[in-house]
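One structure coming up, written as structure tokens, with questions to follow.
Only a single protein chain was left out; the remaining protein chains are all shown in position.
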Amino acid sequence: MNREPVFEAVGLQKNFGGVAVADNITLALYAGDRVALIGPNGAGKTTFVNLVTGNVAPSAGKVRLAGKDVMAESPAMRVRRGLVRTFQLTRLFQRMTVAEHVALAILQREGRTGRLVGNFRAMPNVLAEMREILATLDLSLVADRLVCELGYGQQRLVEIALALALKPKVLLLDEPTAGVPAGETARLESALDQLPPDLAVLMIEHDIDLVFRFARRVVVLDAGAVIFDGQPGDAAASAQVRRVYLGNFTDARHPA
Amino acid sequence: MQTILSVAIDALAYGMILFLISIGLSVTMGLMRVVNLAHGAFAMIGGYFASYAMSALGLGYGLAIVLAVTATVIIALPLERFLYRRIYGAPELTQVLMTIGVTFCIIGITNYLFGPTLKTVPLPPDLAGSTDLGFRTISNHRLFAIACGLMVAAGLWLLFSRTGFGIKLRAVVDNAAMAASLGVRTQWVYAAAFAISVALAALGGVIGAELLPIEPYYALRYMVTFLVVVSVGGAGSIPGALLACLLLGAIETAGRYLAPEYGEFFFYLAVIAIVSIFPRGLLGRAN
Amino acid sequence: MKRLIASALAALCLCSTAYADTIKVGVIGPFSGPFALQGKNFKAGIDAWFALHGNKVGDDEIQVIYRDVPHADPAQSKALSQELVVKEGVQYLAGYYFTPDAMAATSLLEQANVPMVVMNAASSGIVIKSPYVVRTSFTLWQTASPIGKVVFDAGIKQAVSVVSDYAPGIDADSAFSTAFTEAGGEMLETVRMPLDTNDFSPIMQRIRDSGAQAVFAFLPSGPTALGFVKSFNDSGLKADGVKLFATGDLTQEPDLPALGDATLGMQTTFHYAVSHDSPENKAFVEAASKAIGDPKELSFPAVGAFDGMYVISKMIEATGGTQDAKKAVEAVKGLSWESPRGPVSIAPGTRHITQNIYLREVAKSAVGAYYNKEIQTFANQGDPGLAAIK
Partner (left out) sequence: MTVLENEAETAHKQGAMRLVAAPMLLLTLAIAGYFLFPDNLALLTRIIAISLLVLSIDLVTGICGVATLGQAAMFGAGAYAAGIGAAHFGITDPLAMTVVGAFGGALAGLLSGLVMLRAHGLPQLVLSIAVVHLFHEAANKASRWTGGSDGLTGITPSPLLGLFDFDLWGRTAYIYGVFLLLLTFVALRVIVSSPFGMLCRGIGEDATRIEAMGGDVRGTMLKMFVIAGFVAGTGGALGAISTQVVGLDTLSFALSAEALVMLVLGGAGSLYGALTGTVTFMWLEDVISAANPFHWMTIVGALLIAAVLFAPRGLYGAVEELAARIWGRR
């Protein structure tokens, strides 16, 4: 592990009133990481994401991307440095088609959204990349549909398509399967499996089965503090984690 | 020194009158989330009723206020039932369109019924006089308005934060379906809140008539003032509205005193400065 | 559909102007909105003229077409004036409450071969915009100048002027200040306040600070004027003996009941008081009151409109009903007659009305109604404002 971390959170602290919703969180991610961030409701998982992306200013602590301190940078700047997130509740543009979503993300990444003329449909390289992403996520057939006409499962896939189109180095997935009907999780999971191998992924997830299938490392958060960071197997063994999860771990099947 | 004190008292009185007239709008915009541009129209209707009650029916000032408030609410309730109920939760711009329409209609009808001349609400002798403060005199009416403003502020604050109705209203606005499933009669709560805001408008229209005379165009003439005051305070916040009225009243009064020819610049630059520092309004809540 | 038929009919009428009998007059004014009262007075004045003189000049019948411009809006005014000319086929444009509205339409006159009779708009400069403009109202220079001397003669050496910060206010201020200082007085201060001032107490404080013995004020008639006068009384300035002078805009008759005792004894100068004592005015007030419905709403724009109709009737007489703007305007240059406001004439050089300006005092009649009582006459006043522009 002598590689440089692509992402580091160092001593992140956030207090609302007297309550610490993030308590000295330190966490590093490396290229190719598959990390699950778990914890009971209200443990501060989404707050952690918001602190990292810059949507909420921390009371103390630092965030580094590829070794560079980005605390002074806006959320948008951090995205441009490769730190991309998805949202727990899908936040898509109801009056845009799937294709437009992906194209917008590609153009944004390429810094071409300032252009006042032209249309992405006349830009072969954008179209090619878009088709590839949509095909990966099995969205090609609905490319020209408005997202408000899609089922929730497909909307979650569009969220991921957006994230992929931004070619992130670090991807924060906030409960990608939340609200997805049981029949559609498989497709979502295969999408997760096909994420680029060198991408560092931090996934917040409640579905413990999925966590064990996906993650090679688990971080457990409780009351804003990291109480465990290690192998999934060890997490199940940890007494503290078990106490927090009231025994859920004992039921979990071991993938290994 | 005396001058400063004197201007300060003018500012206080003006601020309180602003508060009286616009606080009802804070209720509709902040608590009910309806951009009710017809607020001034209801204030004006109240003024007309009071003026009519006193000049034609010969009622006293107090009775006229009661009659005006009641009658305005009676007129407003069918409007709530048939028009406003359709726009609860609608996009703000749709609300703007509808309430502008209502305002146009009320202006037109008032002009037709009462003619375009100014109407006044004559003051009873006790209020028409003035009180000597030692270094200057102040009209009793202004003292009365200050007292009314304070009472309304206190009453509303109690109503919304200390009674079941306030809790229900918040619940309904935040999540109508949830509140309904808990047994809250949402339509009733909305109607009641609307009635309160209209009643406040009418009260403000009558008491403020000394400063803002009653005429058909009243409804549009002061719309901007109301909108600015409420938004700067933070829609829905009673203390915020009070603070905004006092602050903006002070700025406007001081501006008009110090540099009347640049009075408008003073006022609107101050508004820009305040909103830049408090992007949600002085005491506005985060969404 | 109705409209189509109407315009078809209008077109027919146009074709038949040669042996024609209907002469159309387009009147633009604020018939709705905040100044609806003044527009209503335009109509009342015009209706009164028809009631007293009939709607015929010789064989020609006058027909008036009204168009609404609720507040100063030159683009709208020009579009409507143009429509009146090319579509409705009016031979005369009249009305115009606001200066910019009149200014905008002046550019049409020459090509349209249409004279314009301004029935209110009161900035001096309008008449020089086009040789086809005739004005039967007043200018602020005209009404505000005489009071400068009145104030000085009342033994007041130092005064302040307080005016609304827009062109008419600035005109009024310049006129008063010029007249007052010429008479020997000293202007302590000029306060210009925003048009939409609601609370005048800080202004009153300023007046008090200046230590002046008298105040000259100009505000447009309506709610702000009411607020100003009330505030003047409430602030105790009146009680302390500070005198308030103004142009008649501040005490226009429809506002007097609302102003109540607050203005009693207040002196203003103006070209017309509804109470003016003459047989012509008696007849006019009777007819105009009937036309407007509520006699209490009668105000100065009505007399401007009434005299405007007189001028137009003379123009029609002179041209025999044919459209000839130049001839029409020539015909009324130097015209003099007895208006409800007193003897008036059209100055040949400026085409602006020369008239008496009256000093009036607000008084209470035996039946308890307030009115402007004329107490002094400044005869044959022209417009000093034009000289000021040049």
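Quick notes on this one:
Going in written order, the chains are labelled A, B and C, and every chain counts its residues from 1.
Please note the rule applied: a residue touches a chain if its C-beta (ideal position, glycine included) is under 8 Å from a C-beta of that chain, and two chains touch if they have at least 3 such contacts.
None of these values were measured; they are calculated from a predicted model.
All shown chains touched by the missing chain in the whole complex, by label: A, B, C. Remark: the omitted chain is touched by one listed residue; of C:Ala72, C:Leu264 or C:Leu335 this is C:Ala72. Here one chain is not drawn; of B:Ile87, B:Leu118, B:Ala179 or B:Leu212, the residue touching it is B:Ile87.
Touch with the chain that is not drawn comes from one residue among C:Asp47, C:Asp60, C:Asp165 or C:Asp234, which is C:Asp165. Residue positions on chain B in contact with the hidden chain: 29, 35, 83, 86-87, 90, 92-94, 96-98, 100-109, 111-112, 224, 227-228, 230-232, 235, 261-262, 264-265, 268-269, 271-272, 275-276, 278-281, 284, in rising order. Chain A residues in contact with the hidden partner, per the touch definition given at the top, are 53, 55, 74-77, 79-80, 84-85, 87, 91-97, 100, 103-105, 107-109, 112-122, 144, 146, 162, 166. Within the complete assembly, residues 3, 7, 31-33, 36, 39-40, 66-68, 71-76, 78-80, 82-83, 85-87, 99-100, 103-104, 107-108, 111-112, 123, 125, 129, 165-168, 170, 194 of chain C touch the chain that is not shown.
The rule is short, and it goes like this: only the chains that are shown with their structure count from here on.
Viewed as a network of touching protein chains, the structure does not reduce to a path, ring, star or complete graph. Seen from the C-alpha centroid of chain C, the farthest chain centroid is that of A. Centre-to-centre separation between chain B and chain C, using Cα means, comes to 35 Å. Centre-to-centre spacing of chain A and chain C amounts to 72 Å, using the average Cα coordinate of each chain. Here chain C touches chain B in the complex through residues 32-34, 36-37, 40, 165, 191-194, 196-203, 205-206, 209, 222-223, 226-227, 230, 234-236, 254-255, 257-258, 260, 293-294, 296-297, going by the rule given at the top.
Contact residues on chain B toward chain C in their complex (touch as defined above): 3, 6-7, 10, 13-14, 17, 108, 111, 115-120, 122, 130, 136-139, 141-142, 210-213, 215-218, 220-222, 225, 249, 252-254, 256-257, 260-261, 263-264.
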